[in-house]
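One structure below.
Only one protein chain is missing; all other protein chains are in place.
The block that comes next holds chain A.
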């Protein structure tokens, strides 16, 4: 007889498939409708309770949002942020003792030239308008119930469409968006500057993104610009908190791709619950405990409308950019090892920033120009960064006098291959950036395509630094008299 049967008879039992209980594990009465993890089968009502409870518990545990505070909800239209929106609405409409007590506003950033107005989006829009009028009251109102007539217009006032200031962020959308917006009788917010959307703005932005060579850097830059926009809106409109709809799965992917991009120093702020790096405006992520599976189920079962807007990485190949690669890696690994996402999430909870950013102005020069996290490019002890600099130096012309800190690229041999003046401005900008923003900038061919506000801030910081060391600088006028080879 076959050896297997004799020796391993006992051990080779057929694998016992886990039996799903027919009753909800929580109330033990109703039948289950869905399974979240192995062993967690819920009925409809209990699932809803569980979902809502998680949101409130996340806000309550961390206690960063105070009653009456103005909170900006960053809604992209996708499932997670739509879910967050519905949770906020749900929380605001509760009875007095358990009510969420803050004043929300919504920001949506339109990244497409032709704004996609589909039926779904309109449904989403009307859903937003159906926010209860109590939303508009800041805290306790003396008069009690607000007049219903003004609620529609007022709700619209709080809904901020694609608005960008003329001198700051060149606009992305085109005439199409404008006409659609007027059809829906929207108003630009009255205390902001209403700027006409010009084709020059579109061109400027197209040029910016065309000058970035790799998709990785494009996505990174887009993300940074979006953050700046949200921050700016929050500041000008008087919001002290911003809520982002990042789910657990998305944050796990973000953590891993940030490690791959070199953003290890700011992992805690990028993926933690609260992000205090901007000082006056704090970014919170209340959805970080929800896996995308839970959100998808909830949206489907309770009819939360959401919209898919294609982004930079839609339909891109797996290896197009680091972010895309990480996403496909984590999702594939998750199928074989179901605890991957939650393990990564737990790891992120245990981290904190190596050098916590300060709020005061004097420390501003120690923060990165683009991502506003603390600079991690100190050359104190021997590190990977220093090793990279040494490699660069050693691979170029020998004996050309290398500097020990700074790593300036010499001559036209290396670098972008552009003329010397652009090489010099690269160097200037690099010293103001953190390690990974430097990598992004390195992939850009035309640095002057960056939005004006970035370039002027860079100039301001440079002159501030120059002021600090002015007493040690030799007189510049003498230098200019000598003809320069590098004519910058």
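We adopt the following convention: contacts are C-beta pairs under 8 Å (C-beta built on N, C-alpha and C of every residue); 3 or more make two chains touch, one makes a residue touch a chain; residues count from 1.
Just so we're on the same page, contacts and distances are computed from a predicted model.
According to UniProt, the chain absent from the figure is "Cytoplasmic tRNA 2-thiolation protein 1", selected among "Nicotinamide-nucleotide adenylyltransferase", "Aminotransferase class V domain-containing protein", "Cytoplasmic tRNA 2-thiolation protein 1" or "Mitochondrial inner membrane protease subunit 2". Touch with the chain that is not drawn comes from one residue among A:30, A:202 or A:292, which is A:202. When you scan A:93, A:388 or A:452 for touch with the missing chain, the hit is A:388. Of A:267, A:287 or A:372, it is A:267 that touches the chain left out of the display.
Residue-level contact of chain A with the missing chain is found at 11, 111-114, 172, 202, 205-206, 209, 213-216, 218, 255-256, 258-265, 267-268, 310-322, 325-326, 329, 333, 340, 343-344, 346-347, 350-354, 376, 381-388, 390-392, 394-398, 412-417, 435-436, 439.
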